[in-house]
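For this view, one protein chain was removed and the others were kept in their places.
Moving on to chain A:
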């Protein structure tokens, strides 16, 4: 083929393409133009000119509430198209978030657990939120639950906007406790302090139910075992890890003390020795156990059952002050070189909007971290949520470490060891040894981050 004709054909095709492109562009511009008659005619309003991707891990009741909160944002910001993606809870979620971010294609806003924040930040996956940026977006740092904000602050910089605190709490069956004489004149549970009082209360409840005093999941649920143990162990002032998980600071005496108390409950038959999540739900909802130790996020589960229950922080069994095991959901902006100030402002505005809707979020049992909502009259009236606000103030999280956090290897290892003590197949001291030997390979490995 002669060179000239090839050139001409390329030139022709380019110009054809250019013309078509320009044509399409002008049509698009016509459609997109604010107030354009075509656009308003077709869509009733200007079509969205921005879009925002948002990843979260909420399904079930929390998922429904989150959708409501997104809808509230969409209604107020018709120019922003929110693409919300719900991914599988736990490790798969964090794997996807990490790989998407390091691959340069992260969402604009994502939900994380604060217990996972340390690792994500040290891996360089999150962008810090300077205090003045937060204030400018209407999110001054003094308007958050201090414990949650402290956990969201790493090396002096805020890396996440806390949405809630979700503590491990104690549910009680109101009817059972009334018959057991555990309620005060106003129908609330009398305060229980120390191991004897809690044990006595469980025994009184057992006499009423005829089966168990209380229940907490033991089988196939390492996280719950860890949370139950952490509540008492933290009350004793114990710690598990230090230096990003490279040092095990487990205090054998304190851990044995906590486990011995917990085992005394299952050994004496006050709590079942082995019960899975389904069994727990069935025992508490049918009144065969008077107390339930679980996360407040189970409130929607029991609201659908006939059981009449109330929720309080886990009693103060050890130590001088209330300590509650908890975690928090928080909103982060993953590191992204393609993020421009305009887009970031939209992201911050979206975060602010979610916080403003956190009254909806609280219905799932969570305590809002955003104080304007938490201290509002509406939340004060919300039961049982308002009962355990103290647990958010006294919140203690998973220890920081590259293998720690919600649904992590750390929870699996420690929780599995706790379970062996709860089933009485192992002594408390043996369970502590199992924790130590299970954590050792991780603690002695060179951390991948941090």
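In this section, contacts are C-beta pairs under 8 Å (C-beta built on N, C-alpha and C of every residue); 3 or more make two chains touch, one makes a residue touch a chain; residues count from 1.
Please note the rule applied: contacts and distances are computed from a predicted model.
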Task: Choices "Sugar ABC transporter permease", "Aspartyl/glutamyl-tRNA(Asn/Gln) amidotransferase subunit C", "Ketoacyl-ACP synthase III" or "Monovalent cation/proton antiporter, MnhG/PhaG subunit" - which one is the UniProt name of the chain not shown - done: "Sugar ABC transporter permease"
Open item on the list: Given that one chain is not shown, which residue among A:101, A:127, A:385 or A:421 touches it?
Closed with: A:101
Task: Absent-chain contact - pick from A:145, A:281 or A:409 - done: A:409
- [ ] Looking beyond the chains shown, say which of A:76, A:136 or A:445 touches the absent one.
- [x] A:445
- [ ] Mind listing the chain A residues that contact the chain we can't see here?
- [x] 91-92, 94-95, 98-99, 101-102, 123-125, 220, 222, 402-403, 409, 412, 416, 441, 445-446, 448-449
